[in-house]
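Only one protein chain is missing; all other protein chains are in place.
Take a look at subunit A:
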Amino acid sequence: MSGADGNKSSHTELSSQVFLDLVDSVIADVASECHRVARLGLDRDLEVVEEELRLSVEARAKVADPSNNLETNTKFVVDIFGQTHPPVASEVFNCMNCGRQIVAGRFAPHLEKCMGKGRKARAKATRSTTAAAQNRYARHSPNPRYSPYPNSVSENQLASGSPGVADEDCTNGTVRENVKGG
């Protein structure tokens, strides 16, 4: 065979073979993938699928059941350890900032006010001088304090007196700075 036709036919045949090679590769890929899925049991069997379908239908029916309180139904779910979690955390503990007893569910809003992170609280805090606030923070580290009142009292006094001077610790009760002359 000579000429363009001969070449063409062998070309076509060649390309067909190459094409078949490619298809065979893809087929092998698919087969390998399916084999893996089958052996590992990843692809649910017909029976398993049916059972899961049944379970999901049951679960759906339970959720849709009007006799259950919907809120409790969705929130009072049982986790894998069998514990239930109420929607609002009800434990009471002491705030580490101000020392008051706080319900855990209300802790975040409390902290906003307590630590001055919220808008209103921050506006309140900036009313005293920033130096006083700085002092408060400076004095925080040596002596952790648990009640707000000496703090605010000293803050006010410092504000009116000399700002940025006092290094004295006020929780001891001796407010030397402001007792002038004795």
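Here is the rule we use: contacts are C-beta pairs under 8 Å (C-beta built on N, C-alpha and C of every residue); 3 or more make two chains touch, one makes a residue touch a chain; residues count from 1.
The rule is short, and it goes like this: contacts and distances are computed from a predicted model.
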Listed names "Calcium homeostasis modulator 3", "Transcription and mRNA export factor ENY2", "AP-3 complex subunit beta" or "Phospholipid-transporting ATPase", with the criterion being the UniProt name of the chain not displayed: "Transcription and mRNA export factor ENY2"
Absent-chain interface as seen on subunit A, which is shown: 10-35, 38-39, 41, 43, 45-46
